[in-house]
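For this depiction, one protein chain was excluded, whereas all remaining protein chains were kept in their positions.
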Amino acid sequence: MGLESNLTGTFVGSRLSDALNWARKYSLFQYPFVTACCGMEFMSTACSHYDISRFGAEIPRFSPRQADLLFVVGTVSHKLAPVLRKVYEQMCDPKWVVAFGACASSGGFYDNYCTVQGIDTIIPVDVYIPGCPPRPEQVLDALMMLQEKIQREPLEKQA
Amino acid sequence: MAEILLETEDGDLDSVPMSLQMGPSHPAMHGTIKMRLKLDGEIVSRSEVEVGYLHRGFEKSCEAVTWTQVMPFTDRLNYVSPLCNNVGYCMAVEKLLGIRATDRCEYIRMIMAETSRIGDHMTSVGASAMELGGFTAFLYAIEVREEIWRLTETVTGARLTHSYCRVGGLKDDLPPDFEPNWRAIQKKCRTLIDDIHALLDKNRIFLDRMRDVGVISADRALAFGFTGPCLRSTGVDYDVRKAAPYMKYDRMKFEIPVGTIGDNYDRYLVRMEEIEQSFSIIEQCLKQIEPGPINVDDGRLVLPNKDEVYGSIEGTIAHFKIIMEGIKVPPGEVYSYTEAGNGELGFYLVSNGEGRPYKCRVRPPCWSLMQALPEMLEGYQVADIVPTFGSINMIGGECDR
Amino acid sequence: MSKKCVERLQAHFADQILSTHDAAGDETVVLKRDKLLDVLKFLRDEADLAFNLPVDLTVVDWYRIREPRFEVVYHLYSYRTKQRIRLKVPVDEDDARVPSSYSIWPGFDWYEREAYDLYGVVFDGHPNLKRILMWEGFEGHPLRKDYPINKRQPITTLLGEKS
Partner (left out) sequence: MLLLIGLTLLKIVGIILMFVMIVATLMTWADRKQAALIQDRIGPNRANIGSIRAAGLIHILADALKTLFKEDFIPRESNSGLFGIAPFLAFVPALLSFAVMPMGDLWCPDGAVVVKNFQDICTAGAPMDPFRISNMGGGLLVIFAIVSLGVYGSSIGGWASNNKYALIGGVRVSAQMISYEVTMGLTLVGLLMIYGTIDLNDMVRAQGELLWGWLPKWGIVVQPLSFFLFFAAAIAETKRPPFDIPEAESELAAGYFVEYSAMRFALFTLSEYVASVLVAMMVTTLFLGGWQVPYLYGDGLHLPFMENVVALPYAAVKLIQVGAFCFKVVFLCWFQLQIRWTLPRFRYDQLMRLGWKVILPLSLANVVITAVFILFTAK
């Protein structure tokens, strides 16, 4: 908003950034970019046994404009890559990306002609979740790690 | 098509068709389907389905690994019912080898495949409910699945991608407390399923959305190569488990639920009824199963005990040979088919006598279902795409491979 | 069980049949390409055959192992007579063309497109023969044995570097 550059480093600036980061980490509206097997575990994470909503991250917004957190769940093929990139670009700042599962993180064991070897070759990633597919506990752990990361973010990054 | 749409009956009111692209990243398209729609108002006048967004090179990957290592790839075909795929693949390789698994192994495979089927149908039903806005029914369904997954985890060690079967046997026997656990879970699932029935079956809105939507006739369904619940919803009682009983299905008493007109509601009912049948099959299996070996007695196929591997030179060599070179499968070709969650899951295997498959083709039931989608949508509304697509239960991994 | 239909085929299309076998109980008929559509139509329309369920269509690539290089494989099932049959049509690499069975079973529509996409076998008379699993602009046919498994053709590269 233009204000950040003047406030960086000051007391007000750091308090403001703390408050903002606090709000952001507890209000992660997610855009589920679900493609493959991991989607099943993604459903499980949302369901009653694990309940991702406890962290305030249960609201899916299928419009990228309204989402803060891009969950890339499952294998991304080269055919799908431009779509993922476009969705990422359509998201409004601030935004974060979670690579859910081995395929999204690294291509998994699909080392072949059609699979993108990790979505970090296309878009920046904040948290990687290993596992094929990861257990819901891992997903919740990743979410908490992301929350920690958000809390530490400096003000000038939050344009 | 556009020209036809422009002409109205009295010719004075023009309507220009709108083209709309749905997906691949769209809440109802499972992330892997793109649909190009021609809309006349809210009516879908033409649609074109594009798949392939989840093509992961299943076949090419299988050609690069040994026969046993294909197993993890099969898990990820229909990832909603992975054990059905495991079983299907193992039976194909065994058919090529000309062997048959032991009795106990076959019973366990059946039990596990049926639990997987329950999970699959629950997911499908739940997802269609969710896409209609009935989020609560969806979560109940996922709870059922979660219970079942917890049980399968005690058996296979994994929640979703089990890789439980082996050529000629299984990874492990059932744990000793499987039966009481199953009974406890069955009870829980029963109440949840009753809740789902109560939420949906007689729900006026649900009925209106599902009845007479996405109708396909039996003849067209057959011509499109439909199998599984979608074919049965049209009234054709084709179920591989009855038509060509494999494993011990010939000893089971179960019904094939069939629909009448092949609309979404029929597909929903068929799936819900199949869940009941699966419960009954598991019950019968648990009654009939007897102690015994789970692996065939063939050192060329089955890994030796860990004791032998570490304690004797023969064991080490056998282990090494099977792991490094893979089991040897005689040259030939075979098509083996089983009833998976979505219908006939066929494996067409070609071997040239080496440790790796020369060709490992899977016949995905979704593939046939998906190509009929434009026909099932034509003339219905935009909103009808959602339940129709949901009731087909397209699984990206299986469809695009 | 499906011995009968092989005999029926032999009686009707003796000149079209190259060979038959039944490995592992799967009845297989290897056919010439010339009158393929007639054979398929016959299989569908005869009352005692009635193969009304198109099960599977795929291609086997015998690269440097066998000539001709490709084999188009059909699997059919009859709901009424409960029979199954496998048909194989060998085609050369230079002339990898087969008449499309779309008009007989619409269910083979996507199977043929897939075979075209992944193996490069052309199905003559198919109304919409274009790539289905791979994207437009993909070069080569990935399931051919001479296509390296990890030869990639990325469309999108890292954010920031415009490709």
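Letters A, B and C mark the chains as written, and numbering starts fresh at 1 in each.
Just so we're on the same page, a residue touches a chain if its C-beta (ideal position, glycine included) is under 8 Å from a C-beta of that chain, and two chains touch if they have at least 3 such contacts.
Note that the coordinates shown come from a computational prediction; the quantities given were computed from them, not determined experimentally.
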Visible chains in contact with the missing one: A, B
Residue among B:Thr102, B:Gln186 or B:Asn203 that touches the chain left out of view: B:Asn203
Given B:Leu139, B:Ile216, B:Ile281 or B:Leu345, the one touching the chain that is not displayed: B:Leu139
Residue touching the undisplayed chain, where the options are B:Ile33, B:Val49 or B:Ala129: B:Ala129
Chain A, residues in touch with the chain not shown (by the definition above): 1, 19-20, 22-27, 47-48, 51, 53-56, 58-63, 65-66, 68, 92-94, 158
Hidden partner chain, residues of chain B it touches: 18, 20, 26-28, 42, 129-137, 139-140, 143, 199-200, 203, 205-206, 208-209, 381-386
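The definition used in the following text is that only the chains that are shown with their structure count from here on.
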Higher-contact pair (C-beta pairs counted), B-C versus A-C: B-C
Between chain B and chain A, distance of the C-alpha-averaged centres to the nearest whole Å: 30
Chain B-chain C separation of Cα centroids, rounded to whole Å: 24
Distance between the centres, which are taken as Cα means, of chain C and chain A, whole angstrom: 43
Interface hub residues of chain C, defined as touching at least two other chains: 133-135, 142, 147, 149
Chain B: positions in contact with at least two other chains: 52, 55, 57, 60-61
Residues on chain A engaged by chain C in the complex (per definition of touch): 78-79, 81-82, 84-85, 88, 111-114, 116, 121-124
Touch list for chain B against partner chain A, complex: 24-27, 30-32, 52-57, 60-61, 72, 75-76, 79-80, 123, 139, 142-143, 145-146, 149, 159-161, 396-397
Touching residues on chain C, where the partner in the complex is chain A: 133-135, 142, 147-159
